[in-house]
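Notes follow once the structure below has been shown.
In this view, the complex is presented without one of its protein chains, the others remaining in place.
Up next, chain A:
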């Protein structure tokens, strides 16, 4: 079974790194440069299992994206994981309260992403070996 991820970050470098990490775990990926672009991908009908979401982005930030996803019942199965340099305790609480499932603070390692995916039950079997 293919697992899909939408990687949302305004940094091309970070999108490449996160995408490469997830593809290494067996994910099929797409990318978006901000929350609005990500909503456009979802509205196209490309529904991922996982969204990785940066917080600070132009046009639509990560928290606005989480709120938009959680307001749409058709997208309630999406797993939302913040991947951000926002590490203030209050910000983490806000994101989780808004409906994010997990929170990864940049800088991160591939192992940290793997551990979070395993917790979420979203680590393809071949990547967990």
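By definition in this document, a residue touches a chain if its C-beta (ideal position, glycine included) is under 8 Å from a C-beta of that chain, and two chains touch if they have at least 3 such contacts; residues count from 1.
Methods note: contacts and distances are computed from a predicted model.
Q: Name the absent chain as its UniProt record does, using one of the following: "Allophanate hydrolase", "Chemotaxis phosphatase CheX", "Protocatechuate 3,4-dioxygenase subunit alpha" or "TRAP transporter large permease protein".
A: Answer from the record: the omitted chain is "Chemotaxis phosphatase CheX".
Q: List every residue of chain A that touches the chain not included in the displayed model.
A: Interface residues of chain A facing the absent chain: 10-14, 16-17, 19-20, 56-58, 84-91, 93, 105-109.
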